[in-house]
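The complex is shown incomplete by one protein chain, all other protein chains being positioned as in the whole.
What follows is chain A.
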Amino acid sequence: MAVVKLFGAWLSPYVFRVIWALKLKGIPYEYIEEDLSNKSPLLLQYNPIHKKVPVLVHDGKPVCESTVILRYVDEIWPQNPLLPADPYDRAVALFWIKFADDKSPIIAKLYRTEDEEQQAVVKEWLEMLEAMEEHVLIGGKKFCGGDEINMVDIAFCMIAHWLGVIEDAAGLKVFEPHKFPRVSSWIQNFKSVPIIKYNLPNTDKIVAYLKRRKEMLLTSKSN
């Protein structure tokens, strides 16, 4: 049987995207934790261009970039499909996945930016929330994928779990649940799915880590 390895980092939403996809499809894999401040030679060999996690290694061949990995996993193991079969519906799903992918690295910066820069990040968060509320979840759907989660739900995972911890680390509230009722329901539904529920990083641990990182960055700025 082919060997599947996943190089990851304990707090990365991009890594969790792949973990959920593999578990949803029932694919056994070996998980290798990377210390992002001291990346292993193997990781650098498998991902020389970006030097990032996640990296999936299937049969010794590396696949990099979480969305590229998700699509690969979905194609190799077609059970519990993560994308619609119809080409048009798939194009729409891919549009929203790209939207989430483009926003995610920007919104992560909330905890380590200040003043004008932070306000610009808040604006990006609100755009993402509004898009979800007014477009993606329209029609009273339980999940972006309809009755079951799909790759679009997985792509928006930052909103489901990481938004709260980033707000705590930043000391700033961006998400007002009453303003985004569909998103609020979606967050609860998404986190109730067993594979998601039992595979989430510890929030206290992330907040502590982000706060430490914020301190380090502010100290190095003032030096």
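FYI, a residue touches a chain if its C-beta (ideal position, glycine included) is under 8 Å from a C-beta of that chain, and two chains touch if they have at least 3 such contacts; residues count from 1.
One rule holds for everything that comes next: contacts and distances are computed from a predicted model.
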The complex's invisible chain, by UniProt name, from "Complex I assembly factor ACAD9, mitochondrial", "Proteasome subunit beta", "1-aminocyclopropane-1-carboxylate synthase" or "Glutathione S-transferase": "Glutathione S-transferase"
Per the touch definition above, residue among A:V3, A:L44 or A:A91 touching the missing chain: A:A91
Residue among A:K5, A:R71 or A:H161 that touches the chain left out of view: A:R71
Touching residue (missing chain; options A:A9, A:I27, A:A108 or A:A131): A:A131
Residue of A:F99, A:F143 or A:F190 touching the missing chain in the full complex: A:F99
Interface residues of chain A (partner: the chain not displayed): 49, 58, 61, 63-65, 67-69, 71-72, 75-76, 87-88, 90-92, 94-95, 98-99, 131, 135
